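Structure first, then comments.
Left out: one protein chain. Kept in place: all the others.
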Amino acid sequence: MGSFATNYEEIAAVLLFVIGMSNLVFQPNLLKKIIGLDIMDSAVYLFLAAKGYIEGRTAPIVVDGILDASHYINPVPAGLVLTGIVVSVSVSALMMALTVCLYREYHTLNIDEIMMKLRKEED
Amino acid sequence: MSKKNPNYRNSFADKFTRWVKGDYDPIAGQMEMNAPDKEVFGDERIRYVHLHIVKSNNYSERMFEEGLAKNVRRFTGLYKVFGAIVAIFIACLLLWTVSYLPKFGDPNAPENNEVATRYIEQGLSETGAVNIVTGMILDYRAFDTFGESCVLFVASCCVLILLRVDKDEDPESRAIEDMNDRHYEPRNDTILQKVANFLVPLMIVFGIYVVLNGHISPGGGFSGGAIIGSGLILYLTAYGFEKTQRFMNEKVVKALTVGALTFYCFAKSYSFYTGANHLHSIITPGTPGNILSAGLIVYLNICVGIVVACTMYSFYTLFRKGGI
Amino acid sequence: MAFVQNFPFFCIILSMFSAIISFVMNGRVAKYIHVAMVTAVLILSLATLSFVVGTGESYTFMMGHFPAPWGNEIRIGELEALMAVFFSLIMMLSVFGGMAHIDREVQDSKKNLFYILLDLLMASLLALIYTNDLFTAYVFIEINTIAACGLIMIKKQGRTYVSALRYMIMSLVGSGLFLIGLTLLYSITGHLLMSPAKEVLEQIVAVHSYQVPLMVIIILVTVGLGIKSGLYPFHTWIPDAYGYTTPSASAVLSSLVSKGYIFLLIKIFYRVLDFDSVISSHMVNILFVFGVVGMIMGSVAAIKEKNIRRMTAYSSVAQIGYIYMGIGLGTTAGVVAALFHIISHGAMKSLLFISISGLTEVSDGRSDYLSLRGAGLRNKVAGAAFTVGSLSMIGMPLLTGFISKYLFAAAATTAGSKMITAWVVLAISTVLNTMYFMRTVLTLYRPVPEETHKAYTVEKSRIETAAIIGMILLNIGLGVASQPVIKVIEAGLAMFG
């Protein structure tokens, strides 16, 4: 239980993840769903980046030719997060395009209402 | 504080609450932050749509709709309760896990192992990149990064499928899109144009700097490309499509994207092939710190920058009027 | 290093490159590029398979100049090569089988984009099969998801948008959970490559540290990939997604996309988390329960369904339940059965979806039972194909479905307390399958008076007929000559360990 008092970033990331995920799944408004998705992804990246941080060390950019591992933080999480951010921006652009198309078709942003209209269409 | 303010309507607090509620824009005043039917995107919208768009006021149909709405509402209620329980459960599970993880900033945590050590200690000599993160994503783990560019590419293909309106196949809706765009965008807004005159060159130059210095300082193809893309978007907003289409039309965007990705693909295939077969590679790290050093990294950064700038620009134009 | 060993890498790069180059081509050229690419991938994968079976051991291929814990790499064994062969074969047959529909249902200016999506889907499936790196797997999972979303909404109707949206939401929750599981795994092992991560995990398990995070990782990764592949309680997007898109896309989605995730899950179980610790975490029991429930509930929903394409989609839910039940048995035999079922379900489902498109074509384009009466008489090839697929689903001997059911039943005998449950559920599920598939087949061959339907001249597309015959032969071939395939799967699974 020792880590609970020091890992603020991780705790915040978990809370953000859960809030973002509930927004993505349970929020009826499509645009808020997308914001929830972005928050969820950011939370995971925050978690990952916090794992790479080491107390008292600097960013992994070689300065003055110092090549000692005890001088820089872990570069791996930063690289992974960089890749991840691209993925999340592509996904949210795609979701926004879907939203525009759905709005054009059903004239609403509320997913429950869209489902209702769809069901009516089927009957 | 409790003193009654006679001008409460114009007080800061009221403006602020109204701004949060969304019917007051501090700059534009009472204008159209929220269109006539107060809660456009909220629950009111349901009634609005039913009144205005569904004009068939058949009695039985309306009864059916109301029954359905009640069912849906009951279902959503249950769904929300269930969702809250699931969310709290996941939160507790993850928090419980966090308490067992290594401490924040601990140098002896398991992830600070030989992998990170080698990236730092030999990254400079093996890749030639001063920025170790760039060296890592574009050389050690280049396959991931190629996949990432493909994610961007496939997303832009999907957006094209969804939003592009073609002149040949659907001239009517194309014309409507064009008209709408002309109607709703600012035309020759002087303030915007003056600001753009100053900002756009700055943004683009800064973007190019970030791309080219990706292996030396923080940044790289992706962030630089996004900055260039934003610059182009600003230029487009200020001056309209006639100006931008002279240098950024569909053909140019496609050619740039395909050219950059093809170069990326071939360069990395060469490097993977020689690496896996232990052949001699002509790519050398060069002198660390120079612009033209770090082997392929600087070229790959340029490619990624081009792809990202083109993709961001085309996303914007596709959303705005359904064509690049 | 032998030249053949480069082939898997060539396959991945080739499919990505053909996607990139198709962006500036028109639809026709993109189609030819796609066909050439899939054929090349098939041939190269066959060569790889024969090479790996010949040497009898797996190898890793560095993606770059840096060895294992530092650079990306892919790993090639018998199982991976076999999967690549089947995935490319099914992809090829599905695209050929629905060619005419693609031409008709996709807008001309968007055809090249459709083929780009298929190319990238192939690339991501190959990468998911071959990868030896968890983060690469995540990136390609995302490509797979986005490309599949594009395939779902390619027809551009309101309904397909809604199903694409529902698919995206479920998938994104799945990938979020998977990614956070990956993060936790990285934070306790410090590795992203599968083999080094496994070594560290073995030490961790030996000294009993990090027990809670390890359990949570197993849960998150399994649930994430389970959601993405449409395991029972998370299956609600399946019928919409498979039911309304163009036939080739339905076939590809149902037989390949979800299977890629399941294969990755099995790979992670064996190559990272160690199957023994997965068993001791009781996650397999949970998978077993959900799989069993999915088998029954999917079939029940299929019986209630009036639309033949949605019925087939619900049957996919049941079949994914079979696969998870096989994994949930917690024995090697169970996993072999699950892997065989991945292949055989791919063969059956693509055949069914392609033949359904032929049947609805001769019934005014409608897919409810009333309109489909006598469709098998009007379009003989599609009717025969649907019959073969149904019989295979039910478990008719000499067809591939029988072999998978037999393997599941045989695997259950060694599974201790789960034996009775597995047998009972297999029996119930077979009965339910028979009910709805036989009902459909009987409807198809029920004669109707000539004048109800105007005389249809079935466009005899030679390519589509050839593809359907190829799929029928694949079903029969897998049913008759299943032993070599099972042997390869067993050998490949042994190489995983």
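Labels A, B and C are assigned to the chains in the order they are written; within every chain, residues are numbered from 1.
The working rule: contacts are C-beta pairs under 8 Å (C-beta built on N, C-alpha and C of every residue); 3 or more make two chains touch, one makes a residue touch a chain.
Everything below uses one rule, namely that contacts and distances are computed from a predicted model.
A.B. asks: Leaving aside the chains you can see, what is the UniProt protein name of the one that's missing? Options: "4Fe-4S dicluster domain-containing protein", "MrpA C-terminal/MbhD domain-containing protein", "Hydrogenase iron-sulfur subunit" or "FAD-dependent oxidoreductase".
C.D. replies: Answer from the UniProt record of the missing subunit chain: "MrpA C-terminal/MbhD domain-containing protein".
A.B. asks: Among the chains present, which touch the one that was left out?
C.D. replies: Counted over the whole complex, the chain not pictured touches A, B.
A.B. asks: Of the residues B:97, B:112, B:127 or B:223, I need the one that contacts the missing chain.
C.D. replies: Of these options, the touching residue for the absent chain is B:223.
A.B. asks: In the complete assembly, which of A:31, A:67 or A:118 touches the absent chain?
C.D. replies: Of the candidates A:31, A:67 or A:118, A:31 is in touch with the missing chain.
A.B. asks: For the chain left out of this view, which of A:25, A:81 or A:111 touches it?
C.D. replies: A:81
A.B. asks: Taking the entire complex into account, which one of B:133, B:238, B:267 or B:283 touches the absent chain?
C.D. replies: B:133
A.B. asks: Touching the hidden chain in the full complex, which residues of subunit B are there? Just list them.
C.D. replies: Counting over the whole complex, subunit B touches the hidden chain at residues 19-22, 33-35, 39-42, 52-53, 55, 131, 133-134, 176, 180, 183-184, 210, 218-220, 222-223, 226-227, 229-230, 233, 312, 315-316, 319-320.
A.B. asks: Just checking the interface: what residues of subunit A touch the absent partner chain?
C.D. replies: Touch with the absent chain occurs at residues 8-9, 12, 15-16, 19-20, 22-23, 27, 29, 31-32, 34-36, 38-39, 42, 45-46, 49-50, 52-53, 57-59, 61, 73, 77-78, 81-82, 85, 89, 92-93, 96, 99-100, 103-104, 107, 109.
The definition used in the following text is that only the chains that are shown with their structure count from here on.
A.B. asks: If you tally the C-beta contacts for A-C and for A-B, which one comes out higher?
C.D. replies: A-B
A.B. asks: Taking the mean of the CA coordinates per chain, how far is subunit B from subunit C in Å?
C.D. replies: Using C-alpha averages as centres, the distance is 31 Å.
A.B. asks: What is the distance in Å between the mean C-alpha positions of subunit A and subunit C?
C.D. replies: The computed centroid separation for subunit A versus subunit C comes out at 28 Å.
A.B. asks: If you average the Cα atoms of subunit A and of subunit B to get two centres, how far apart are those centres in Å?
C.D. replies: Spacing between the chain centres: roughly 12 Å.
A.B. asks: At least two partner chains per residue is the criterion; list those residues in subunit C.
C.D. replies: Expected reply: 135, 139, 142, 146, 149, 153, 156, 180, 186-187.
A.B. asks: Would you mind listing the residues of subunit A that make contact with two or more other chains?
C.D. replies: 17, 21, 25, 51, 76-77, 83, 87, 90-91, 94, 98, 101, 115
A.B. asks: Tell me, which parts of subunit B touch subunit A in their complex?
C.D. replies: Interface residues on subunit B, with respect to subunit A: 41, 43, 45-46, 49, 53, 65, 68-69, 72, 76, 79-80, 83-84, 87-88, 90-91, 94-95, 98-107, 109, 111-112, 115-117, 119-124, 130-133, 136-137, 141, 144-145, 148-149, 151-152, 154-156, 158-159, 162-163, 217-218, 220, 222, 288, 308, 315, 318-319.
A.B. asks: Within their complex, state which residues of subunit C touch subunit A.
C.D. replies: It comes out as residues 135, 139, 142, 146, 149, 153, 156, 158-159, 161-162, 164-165, 168-169, 172-173, 176, 179-180, 183, 186-187, 192.
A.B. asks: Where on subunit B is subunit C touching in the complex?
C.D. replies: Within the complex, subunit B contacts subunit C at residues 93-94, 96-97, 100-102, 109-116, 118-119, 126, 139-144, 146-148, 150-151, 153-155, 157-158, 160-162, 164, 166, 168-169, 254-255, 257-258, 261-262, 265, 269, 271-278, 281.
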